[in-house]
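Right, I'll just put the structure down here and ask away after.
Heads up, one of the protein chains got dropped from this complex, but the rest are sitting where they should.
Take a look at chain A:
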């Protein structure tokens, strides 16, 4: 049991960070029908902005998180404007466009920030380890875990308890009905893409102290987000959270339990889940 305590905690922390990143992707697909392959690039952009803004003081850390979120939101806005004209031309056209944006964005990021992996400097209180049940655990991960729990809770409340959240969920279910009650579903699409971008930027900022940010960040996080969205059900936020925690646990407990299969474990788990799943995950549209 003790063996799995720290990896388990770690898996949940990692999973919730991924959930924040993937929630935006699944909403953009569910509500706006936008298959956003530039999502990973927004996460990387948030990471780079955070890594260069944070200089080891609390105010700079707050500025870093804010700046990353704003940059992500701005990126989401650009994507909303770019994909608006492709409405009705199918997912392939959107995939091509957003993939192109992702390639250009990745090149721009490397040009501006270089090919090195970057990590933010954190305040001393976070750049240390705490003792949990006799094991050291990095304070920055615990802080990221706490932030992820708070953001997930707020996100849930907004989605289920506010008018805006209900509109988004309604658009996922039936955009014509939303249009019927006098709300322009395109306005909802744009909002969702901007919020999705903001969440991506925020997730990027929260991940950088732990994983760093570099040229591989965008493709890696996009792949993980897609795995989560597919496993959790397209458009389902609770499904994405459950799937993300699953991915987190596979990547921590799974790889040390069966190290020989470590490189294949995540995708085999996904294939197995998709093949055997009879019931939709909680919250997933039947």
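Definition applied: a contact is a pair of C-beta atoms (placed from the backbone, for glycine too) under 8 Å apart; a residue touches a chain by one contact, two chains touch by 3 or more; residues count from 1.
The rule is short, and it goes like this: contacts and distances are computed from a predicted model.
Between the listed names "NADH-quinone oxidoreductase subunit E", "Amino acid ABC transporter substrate-binding protein", "Ferrous iron transport protein B" or "YCF48-related protein", the UniProt record for the complex's undisplayed chain reads "Amino acid ABC transporter substrate-binding protein". The chain not shown here is touched by just one of A:83, A:98 or A:251, and that residue is A:251. Within the entire complex, the positions of chain A that touch the omitted partner chain are 3, 6-7, 10, 14, 110, 114-119, 129, 135-138, 210-212, 214-216, 220, 251-253, 255-256, 259, 262-263.
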